[in-house]
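Once you've had a glance at the structure underneath, I'll fire off some questions.
All protein chains but one are shown at their positions in the complex.
In this document, chain identifiers A, B, C, D, E, F and G correspond to the written order of the chains, with residue numbering beginning at 1 in each.
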Amino acid sequence: MTVVHARSKGLTDRETHYCPGCTHGIVHRLVAEVLVEEGLLNEAIGCAAVGCSILSYNYLNVDMVESAHGRAPAVATGVKRVHPNKPVFTYQGDGDLASIGTAEIVHVAHRGEKITTIFVNNAIYGMTGGQMAPTTLPGQKVTTAPDGRDPAHAGLPLRVAEMIAQVPGAAYVERVSVHNPAAVRKAKKAIRNGFLCQMAGHGFSLIEVLSTCPTGWGLSPIESLKWLEDNMIPYYPLGVLRAPEEA
Amino acid sequence: MTVVHARSKGLTDRETHYCPGCTHGIVHRLVAEVLVEEGLLNEAIGCAAVGCSILSYNYLNVDMVESAHGRAPAVATGVKRVHPNKPVFTYQGDGDLASIGTAEIVHVAHRGEKITTIFVNNAIYGMTGGQMAPTTLPGQKVTTAPDGRDPAHAGLPLRVAEMIAQVPGAAYVERVSVHNPAAVRKAKKAIRNGFLCQMAGHGFSLIEVLSTCPTGWGLSPIESLKWLEDNMIPYYPLGVLRAPEEA
Amino acid sequence: MAELRGRVRIAADRCKGCGLCTIACPEEVLVIDHRTVNLKGYSPAVVAQPSGCLGCGNCALMCPDSVITVERFGKQRRAAHV
Amino acid sequence: MAELRGRVRIAADRCKGCGLCTIACPEEVLVIDHRTVNLKGYSPAVVAQPSGCLGCGNCALMCPDSVITVERFGKQRRAAHV
Amino acid sequence: MSKTLMKGNEALALAAIKGGCTHFFGYPITPQNEIPEFLAREFPKAGGVFLQAESELAAINMVYGAAAAGGRAMTSSSSPGIALMQEGMSSLAAAELPCVIVNAQRGGPGLGSIQPSQADYYQMTRGGGNGDYRILSLAPATVQEGAEMMMMAFDLAEIYRTPVFIVSDGMLGQMMEPVEFHDRPLRELPEKDWTVVGHGGVRPPNTVKTLALDPTVLEQRNLTLQAKYARIATLEARHESYRTEGAEIILSAYGSTARIVKNAIDLLAEEGIAVGLIRPQTLWPFPVAAFAELPDSCRMILTVEMSCGQMVDDVRLAVNGRLPVAFYGRSGGIIPVPEEIAMKVKTLLGRA
Amino acid sequence: MSKTLMKGNEALALAAIKGGCTHFFGYPITPQNEIPEFLAREFPKAGGVFLQAESELAAINMVYGAAAAGGRAMTSSSSPGIALMQEGMSSLAAAELPCVIVNAQRGGPGLGSIQPSQADYYQMTRGGGNGDYRILSLAPATVQEGAEMMMMAFDLAEIYRTPVFIVSDGMLGQMMEPVEFHDRPLRELPEKDWTVVGHGGVRPPNTVKTLALDPTVLEQRNLTLQAKYARIATLEARHESYRTEGAEIILSAYGSTARIVKNAIDLLAEEGIAVGLIRPQTLWPFPVAAFAELPDSCRMILTVEMSCGQMVDDVRLAVNGRLPVAFYGRSGGIIPVPEEIAMKVKTLLGRA
Amino acid sequence: MCNERILCAGFGGQGVMSLGQLLAYAGMIENKHVTWLPSYGPEMRGGTAYCNIVVSDSPVGSPIVTHNATCVIVMNLPSLLKFEQSVAPGGLLLLNSSLIDKAPDRQDIHSHAIPANDLATECGNGRAANMVMLGAYLAISKVVSPGSIALAFAKVFGSKAERLLDLNMAALHRGAEAVLQAEQAMAA
Partner (left out) sequence: MCNERILCAGFGGQGVMSLGQLLAYAGMIENKHVTWLPSYGPEMRGGTAYCNIVVSDSPVGSPIVTHNATCVIVMNLPSLLKFEQSVAPGGLLLLNSSLIDKAPDRQDIHSHAIPANDLATECGNGRAANMVMLGAYLAISKVVSPGSIALAFAKVFGSKAERLLDLNMAALHRGAEAVLQAEQAMAA
């Protein structure tokens, strides 16, 4: 008998505050598993960002520092420059990373900081109650665009992975999803690649994870997975956008 | 007899504070000429940015508002949303636009604001005395990288036009230079296209102008033009990076 | 009776009843038990068809709350269980 | 004497002596006059070879301080000037 | 009956529309989200522009641009978001641009909590940004007063060409109370001949700016600003007095806390202990004069705040050593209850 | 002879290295650029890390990260740049992270000018950010004192787990004076067992954070912070007295202005007019005690600043109504000359 | 003199917020001074939501009801555990016995167990349990009339109100009935 799946040692015992079916929980687990499997758990330093995942320091079994909204990449830079050989990562939402923290994410890539960013894109501000994010899809109803996002007024959604991929200092960039088991397996592989890329000293790595926000979207958890698949993936195509030559 | 060239009505009579041979002066003139030639001078509203060009409101013969460092695109957004039919532009340096103002430039493009940005890239912070910019070339000596920019420490330079060009809301993006008369002619055409694109309502337009900073570079004005041609253009290729389909 | 290939356990008191595991399961082993409510106020997932479990781990892959443990049985063990 | 095709004027008191006009000129019409210093402390550009001017405007295109005026003469006028 | 029950945040949003606001720029943050959400829904119907900014920095600078272009612009945020706006606030004050900023204060410092607080008093009254400037700060205590002050704020902003704060907090923003809207009193507003709107070829270009490399020019601007601030201090300081006549102790509290203090005062009155309240309705200018005319009965001032005592400075400066100034406060998002305030008063009076 | 002539900015940079700084993160701004430029050149040789950040916001958050990871980190900026750091300052104070921030003040508000100023007094002493917090602020008046305070600053920051300001200005930063470096006095520093460095599998994870959704937890944190601030106020307030004995008027001034005031005092002494100076060397904590022991001869306090009078609040609070407090200031980047200060004193004394 | 301070708590989705708003609205309609204050923030997710209502003849100072409540209405067990202590001595505790099988500990207060979900289901919609509780409360306190609640209903529920009004008023009355029957039973 083999235990195929058990709660990762990379997670603490605390129950999360996430809404039922929120895929933040899946992404947490993947990060935890990769850190354990790559032997990085003891050395890893995480930077939590402002968003629903701000309490991730309660759930991930690693040293973590909370960052002001949008500034996790700057905080991580400070950490990494003190500990150049330790695995440092940020865990950020789309409001945090793609809106207020745009300068910081572009410049952590620009400097080629050896840091891994886990970017959870759920096309909305979950934490604050469902406002529009730069990643909100056209027509998607959110509290600050109650008739749906109107591109004529608010523009078309930002494709962050594509944008970061063309910054010279970015070494590994991939977009993945967690809407079904196969996607989750790929997501884990991408997160692993991100950390390996960091530890190999190639530069900055960013894994954009398409994720759900059942509460903000006003859908059931199961409907949310479907909505992600049907609406987000067409606009945010999955795949590797940049990888180091030898990787 | 025809006057082929005379001081543009789009410029005031004030002498600039720019160093001898600084190509900010050329770019000012091009903006002025385009505004006059397209009949936009009377309606235009400019947003000056912090950098050597902060005093551009003294030289351009249009209503202008000074912006805090990096925030010109936000200021311009405020202006444009009050006057949706007037030509609104920002005039920004590379420290201003590519460093502290990264979030603002990405999001003015993201929203597809009908605004034209004149982005003067001289690969250095001129105003403050020659510090490193995100656009400083590898090996280029600046006061905060006295042995030359080291990509291992500070990353590789950011290519702003390329980055903005892939933001969906960006309608017209071109990189030009002013290192010789032919380049200046092309630069003027690009600036014209930017404003035309704005007035046609296509979205955001950005013209990156490779420019010199003889003082910061420690070169004569003439040597500076050559340095631009030999060093900047290879890293920052000239050309149209995005244009509206019908344009 | 078919041989037992896997076993799945759910920490019902920590389950949030989201149902993601139920649609992930290729064998419809898991269902939400709408008749019970745990201390947290949710109707948890329960193992409705234990014998169908392949031990594939899909359910655990999808569980946001990491409350699912999956075991898979080797050939030998499978026989023993029959 | 060749026909006069263009004429260039420089507002010497506002010239910063950067020399960009001098290298832009295809006919080497302009040079920096190192012997004089204007009120601003710069040695200005001067028209050294007026007859060579094509009226092409290149010098003015490159002048950061917009202190150059260029005129071009039509065929007729050119004749008149001869 | 024209009264409706509204959340404080929504009443502020509606009052902004009624107060002639034309442009809102803001970034989400609890506990003020009902303001942008209300405006996202209702503003377009009223011809206004609601735009979500990419950050508080962008929001305040959009306000700056819109105000420079002649719009009646506002933003709204909460404590850490207001901290991010400090460079912008300083610039708005320096460029003398009219606009309105709502701060729904929450527990601090840092991210703190999302519960009500009054710990941004310094940030708002002393100018958290650089240089010598002040922001006119209106501090309502009820949803009704909030609506009235908001309607007034845009006119005050234009009359003095200055940014104006609406000092709110999580409690005032989240609670519902009856509110009634009246027409905004018509005030004569100065002509806006300084805006950037395109010169039309008929006048020299306008410039809105804060840089002044020549120190004599900059000093002159500062003197002009200070003269304006002195004018505002004289004309706009407001306060409410409550049961101060014959009070042994006068409490000083503003906004949410003042409501609770009133309950405490009534409780104490039932026990025969006479205490009163001076409630600053403007934090800057601080109603100094109110503390000049204290009744002879008054032996002491007690400042009560949802902070660690930031208003104490202003109260002490107003009292200028004539009476002792004590302090009672809760922090971190805890709202005091009337009983604990009453107890503090009794302790001070030696009657606990 | 170990004296060298150094620019104030460079002396601060060198003193940072000698003070054990390990990491500098900053963004260019006049008039402090010599600090990053010196460090870009010299820090790597000393094993330190100099990194130019993309903005002041990034810089202060890099400092936050480096401090959380156990580095001895600093940044340096000038007025508008410091305004942009206010959210970060509040977070650093809340998370109790040791670090040092230099503010080379320039004229404001807004972009203002690049000339010397002292108009960020409020911003630095009241915390321009959100919530209840204070920053220990050291205010040197000479290049030598700046170097000494800078060396001390990193230890103070660690002893109290708090950010520390070095309050400078364009004049102190740009001028050269002789400076002599001595070994930094060895102080016992608390163990850093709270840093995020990887738990190594040997202890529970460390967390550095400022969020506390439970108000009782957040209130407790505030009480802890306030207790610390009270301790700092008791132990770290510093001032210099100059010719206060027998003074008819005592002037209060800090930093650059205090130097000029000393000249004015000497000028007046030559004319037989006895005036003295209390020079706060810490702005927060303000040296309140110094104003408790004023000589009987003293009839009045005159605060002199390169601002519109921001320190007056603290002087009045310290004096608490016992004496009148007058003010003389210049702003916008203008540095007063000794003669005008002497004239102001004479006017106040009716001897002009 | 009327000075009711009500705390109303339950899971998100049980309608405690709108229960409170109806009460406040009705109070306002009857020209009383009212406030309504919700709990807010991420704690609401899956956790306990609650609101405070004050209905008074004089202006309301503190809108907060964390202790000295004249009435606490709890819709589920965690709410009972959290808020039982908030009832003022002699005050009222109404608990939804459809979901709470625990009896209150306090002896110094008046408690009523109302099977709100069951009664609401009887009326045709289990989701109207909040109205049952409100009806019960009003039957005892009489702070506002059911008529005012009906008027308030349109305000709180907007366009959905008409369709739902009858059902909800039925639930309101059912709650009132239940508590009055119980009181009579006790009295008997």
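The working rule: a contact is a pair of C-beta atoms (placed from the backbone, for glycine too) under 8 Å apart; a residue touches a chain by one contact, two chains touch by 3 or more.
Being a predicted model, the structure only gives us computed values, none of them experimental.
A.B. asks: Which residue among F:178, F:200 or F:246 touches the omitted chain?
C.D. replies: Candidates F:178, F:200 or F:246; residue touching the omitted chain: F:178.
A.B. asks: Considering the complete complex, identify which of F:51, F:260 or F:319 is in touch with the unshown chain.
C.D. replies: F:260
A.B. asks: For the chain not shown, which residue from F:30, F:105, F:195 or F:281 touches it across the whole complex?
C.D. replies: Residue touching the chain left out of view: F:30.
A.B. asks: Looking at the whole complex, which of B:27, B:127 or B:225 touches the chain that is not displayed?
C.D. replies: If we include the chain that is not displayed, B:127 is the one touching it.
A.B. asks: Under the stated touch rule, tell me which residues of chain F contact the chain that is not displayed.
C.D. replies: Residues of chain F in touch with the missing chain: 1, 3-5, 30-31, 114-115, 170-171, 174-178, 259-263, 266, 335, 337-338.
Keep this in mind: only the chains that are shown with their structure count from here on.
A.B. asks: Just tell me the minimum hop count from chain B to chain F, counting one hop per pair of touching chains.
C.D. replies: 1
A.B. asks: Pick the pair with more C-beta contacts: A-F or A-E?
C.D. replies: Looking at contacts between chains, A-F has the larger number.
A.B. asks: Can we say the copies chain E and chain F touch using the same residue numbers, with more than half in common, or are the two sides different?
C.D. replies: Interface between chain E and chain F is built from largely the same residues.
A.B. asks: List the centre-to-centre spacing of chain D and chain F in whole Å, with centres computed as mean CA coordinates.
C.D. replies: Computed value for the inter-centroid distance: 56 Å.
A.B. asks: Between chain A and chain B, tell me the centre distance in angstrom, where each centre is the average of that chain's C-alpha atoms.
C.D. replies: Centre-to-centre distance between chain A and chain B: 34 Å.
A.B. asks: Let me have the rounded angstrom distance from the C-alpha centre of chain A over to the C-alpha centre of chain G, please.
C.D. replies: Roughly 42 Å, centre to centre.
A.B. asks: Could you list which residues of chain D touch at least two other chains?
C.D. replies: Residues of chain D never touch two or more of the other chains.
A.B. asks: List, in ascending order, every residue of chain A touching at least 2 other chains.
C.D. replies: In chain A, residues 18-20, 54, 66, 68, 99-100, 102-103, 106-107, 110, 127, 134, 154 touch at least two other chains, as defined above.
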